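Encoded as structure tokens, here's the structure I'll be asking about.
With one protein chain held back, the other chains of the complex are shown just where they sit.
Order as written gives the chain letters A, B and C; numbering starts at 1 within each chain.
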Amino acid sequence: MKTHNVNSKGFYGEFGGAFIPEMLYPNVEELRNNYLKISSSKSFKNEFNKLLKDYVGRPTPLYFAKRLSEKYNTRIYLKREDLCHTGAHKINNTIGQILLAKKLGKKRIIAETGAGQHGVATATVCALMGIKCIIYMGEIDIKRQAPNVARMKMLGAEVRPAISGSKTLKDATNEAIRDWINNPVNTHYIIGSVVGPHPYPDMVARFQSVIGEETIDQLQELENKSTPDYVIACVGGGSNAAGLFYPFLDNFDVKIICVEAAGKGIDTGESAATSILGKTGIIHGSKTLLMQSNDGQITEPYSISAGLDYPGIGPMHANLFKSKRGEFISITDQDAMKWGLILSQTEGIIPAIETSHAFAVLDKKKFKPNDIIVFNCSGRGDKDLDTYIEYFKL
Amino acid sequence: MKTHNVNSKGFYGEFGGAFIPEMLYPNVEELRNNYLKISSSKSFKNEFNKLLKDYVGRPTPLYFAKRLSEKYNTRIYLKREDLCHTGAHKINNTIGQILLAKKLGKKRIIAETGAGQHGVATATVCALMGIKCIIYMGEIDIKRQAPNVARMKMLGAEVRPAISGSKTLKDATNEAIRDWINNPVNTHYIIGSVVGPHPYPDMVARFQSVIGEETIDQLQELENKSTPDYVIACVGGGSNAAGLFYPFLDNFDVKIICVEAAGKGIDTGESAATSILGKTGIIHGSKTLLMQSNDGQITEPYSISAGLDYPGIGPMHANLFKSKRGEFISITDQDAMKWGLILSQTEGIIPAIETSHAFAVLDKKKFKPNDIIVFNCSGRGDKDLDTYIEYFKL
Amino acid sequence: MNRINKTFINKKNILSIYFTAGYPKLHDTISIIKELDNSGVDMIEIGLPFSDPLADGPTIQESSTIALSNGMNTNILFDQIKNLRSITELPIIIMGYLNPIIQYGIEEFCLKCKECEIDGLIVPDLPVDIYYEHYHDLFKNHNLQNMFLITPQTSEKRIRFIDKISNGFIYMVSSYSTTGAQKIFGDETIKYFKRINQMKLRSPLLVGFGISNKETRKVASINSDGVIIGSAYINMLTKHGIRQTKKFINKLKID
Partner (left out) sequence: MNRINKTFINKKNILSIYFTAGYPKLHDTISIIKELDNSGVDMIEIGLPFSDPLADGPTIQESSTIALSNGMNTNILFDQIKNLRSITELPIIIMGYLNPIIQYGIEEFCLKCKECEIDGLIVPDLPVDIYYEHYHDLFKNHNLQNMFLITPQTSEKRIRFIDKISNGFIYMVSSYSTTGAQKIFGDETIKYFKRINQMKLRSPLLVGFGISNKETRKVASINSDGVIIGSAYINMLTKHGIRQTKKFINKLKID
């Protein structure tokens, strides 16, 4: 049977792998050799699940959006990752990785962040465990996302500006990798999405898969049926999508929709719709689709949403695209912003702008009255208030 | 047996009642006649509990704070109301009241707000139900709490500035009451704390009592014991405290601690420690302790935390104070701010400044190693980031 | 016989004027009372200003805020009016919120009212049942009549009860509203005036909240024993000052 999961060499079809400089080999090798063993051990699972429950607030609800369902004449559920501690799905992964890092005896954590959500989630688990934490963030993003910078500092993390290149997420990632190269023994690098060298994409997807697993149980309870007709999520790197899709990857009754940021429009040169605009290449240690110039320089993407503003997508998603297992839809800034307002005023939920992109699919696709559609409500919009205020002149 | 609950006339000992102008009598009477009947009906309970679960994200965790417990050599639990949808306990009450308002056929909702949390929680449930919503907020608070104002507007609520008096919470409350006087038939007034005329204090306490009820079940599971030794909460109006204390009010094995805002210090004239600085009087329709001048003019309180900046306390709490059932401790701005940082860096939880006040009790009181202490972690600190940033120069 | 009862026996189309003590200036109280007496009004309500007058609209709220910042308080008011009866024989009512009265001490307050020969009280946030249970006798012992409000929403049963325990007049709130001047009354309001009038209550009825001019006064007076004017008079004080009181009252005259 064809699987859309990772193979033993760390590939999803032709995508994935670990294209890393030799200096990173021992670190990545240590992870590769241990991540499954540790994360499937009983003691790890207990600790992980307990923190997800008592600290993160899981299970997050699967909420039937009544008014939205009526408006669109279909059955719409929201998987409420916005209710997770720190406000997005990101923390599921950071809890998993900090526990892994502790088992591996690491004394220092580094991470990259764009919008700051992953940085906050990392700073949070480091405070929880009393481990030193350094967050790399593009100098431009530090200015754009001041509240999340403040949160990281409140949590005791050091925020280091990435001043190279375009001074945004991809450069913060480069800086984090450089830090790891320079500190290979005592440091664990917590990557924030299903990107980077194997085993990161698989590891992060597994930690996030709790989203999909809970959805199955909750649908069973609510609809007496364990599979939805559609699962829909926005894709920056792809971790919230991977988490929701994970248990359904090889279940072809469940249709998968990945929503990318079209920015100002696919053809404007200011976009982040990687599946359409990207080509196969290597970024941050992974073979995947990425936006690049003709001679292979990685180009800077654009989206109003800092969390979707990444020039690549995870290798799992590149493979979903290539194999047509997933449908890819891209949504402009304008439509995403509009949907931020619609969701707020129809359901009382102010979504992260990343998340808003996913909902805009309701205007792009016709669903049947009996379709069960699960949207991953990946994060709350508090971090985006300034953007909303300015955009709508509130 | 002596009870600390409300009596049939709406009094807690000598406190409470409904000291309202005749113009409000029909509205309050309608509520008084219906709130128990409706809220104890099966259909209401089902709907209320379902929304608390699927929409608010209840039960909120009871989280054992390991590092904090070690540091203070006692057993510290956090009731995680900060994980509720919209970021504080306030929504438990607004969900209850919006359902009640619907059953009473109301078409228009008004509310007062200080810090904006109750305003956001009200705007949220109004969006959820598709009901028109008007929020009164002091002109000064509108400026101080811009992000919450933006949230309310995103949610489709109209925010009306209260421009009378001191232009803060008490004036917003006056304006809301005036609106209700002018719109007695189609409008329900959602009060945000256990204040105001009977039946509000009891009604709000009942809707919030889910906090305490869950705590009992969770302690049973975690400690094999359904009662804590201490329950501790901050008191602005007193709703988060009432919610946690509710099932323990008449169980004298459980010690109750109410934490008030001392502001810049009890004796500085800039304080909100009502139990110490207040005298019995009438505010917003309730007989209770309140801060006032010698000739009974209500004085403007001060606290760095907008949610504790109220000149009264609920009549239940006034009675807890008078009867000595509850211990009252007041915490300065400085100590509260310090504890915001401590909780952030010890447990990875950035609390609302209101909430920080409660934790500061750990420095004021000695607990035994076996004491089980439940703190109500009433809200998250996102709304207070600007204040934290400025205070700590982050 | 009490001055209030006497007034209703002897006069028709009563005009009662409200003003906030301490406004526009701290010591205007006596001058205003003199002007009102001179202008031929039938009754006077002295507002004891309160920081949070939630039954009142913006005009009275603002005058209260200014009065308080002028330094007005309960002691000063009683001091100002201690020789009241050397100035006027009109019925005088104090209107005040409950909290300042409680802080003064209710018994002490009643005693002072008696000393100043005040005739009655309006305490908007003192509910009927609490009054009846706790303060009825106290007020009576100090020759104080307590006036209650009714609104378009008040049930017939409750109106009858209020009528039974009232010994002065019933204060009929003209509409669903806080105090404030209105230009005209709508049909609903007029229907309500008629409905109450037809109940043939033992207590006289004064209409308040929203009376601003001759027209509104006329309409209200047809179905009641007269009117109370507050915000409109305060607006006049703000704009034209105490000396224009007579002119203002003259304009309100109906035949």
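We take it that a contact is a pair of C-beta atoms (placed from the backbone, for glycine too) under 8 Å apart; a residue touches a chain by one contact, two chains touch by 3 or more.
Keep in mind it's a predicted model, so treat the numbers as computed, not measured.
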Omitted chain touches shown chains A
By the document's definition of touch, the residue of A:G17, A:P161 or A:G212 touching the omitted chain is A:G17
Given A:P59, A:G285 or A:G314, the correct residue touching the omitted chain is A:G285
Among listed residues A:S8, A:N224 or A:Q297, the absent chain is touched only by A:Q297
Residue list for subunit A contacting the dropped chain reads 17-23, 25-27, 164-165, 170-171, 174, 177-178, 181-185, 279-285, 290, 292, 294-299
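To be clear about the criterion, only the chains that are shown with their structure count from here on.
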Among line, ring, star, complete and other, the chain contact graph is line
Chain-centre distance (mean CA atoms) for subunit B and subunit C, in whole Å, is 37
Taking each chain's centre as the mean of its CA atoms, subunit A sits from subunit C at a distance in Å of 67
Expected list for subunit A, residues touching two or more other chains, is none
Note: subunit C residues in touch with at least two other chains are none
